[in-house]
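Note that this complex is displayed minus one protein chain, with the remaining chains in position.
Coming up: chain A.
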Amino acid sequence: MMPDLGKYAVEVLSAYAVTLGLVVVLVVVSIRQSVRTRTRLRDIEEAQAARRAPPADTARKETASHG
């Protein structure tokens, strides 16, 4: 399956290895940054939403008095 690269095998294979290596690093770093930022943003949004919402027993009392 491997093509016969003749006397330039080292050059061709190293060019492909360098390229694929750098592309893989770029993709992995981009995905990891994306996941990390998304998780941190979700955590902080949830924490702020929880602080804004009234405590559960207060909400229940208010519902009862209005009902």
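By our rule, a residue touches a chain if its C-beta (ideal position, glycine included) is under 8 Å from a C-beta of that chain, and two chains touch if they have at least 3 such contacts; residues count from 1.
In the analysis below, contacts and distances are computed from a predicted model.
*Asks:* For the chain that's not shown, choose its UniProt protein name out of "Cation acetate symporter", "Osmoprotectant transport system ATP-binding protein", "Sugar ABC transporter permease" or "Heme exporter protein C".
*Replies:* Record says "Heme exporter protein C".
*Asks:* In the whole complex, what residues of chain A lie against the chain that is missing from view?
*Replies:* Counting only chain A, the missing chain is touched by 1, 3-9, 11-12, 14-16, 18-19, 22-23, 25-27, 29-31, 33-34, 37-38, 40-41, 44-45, 48.
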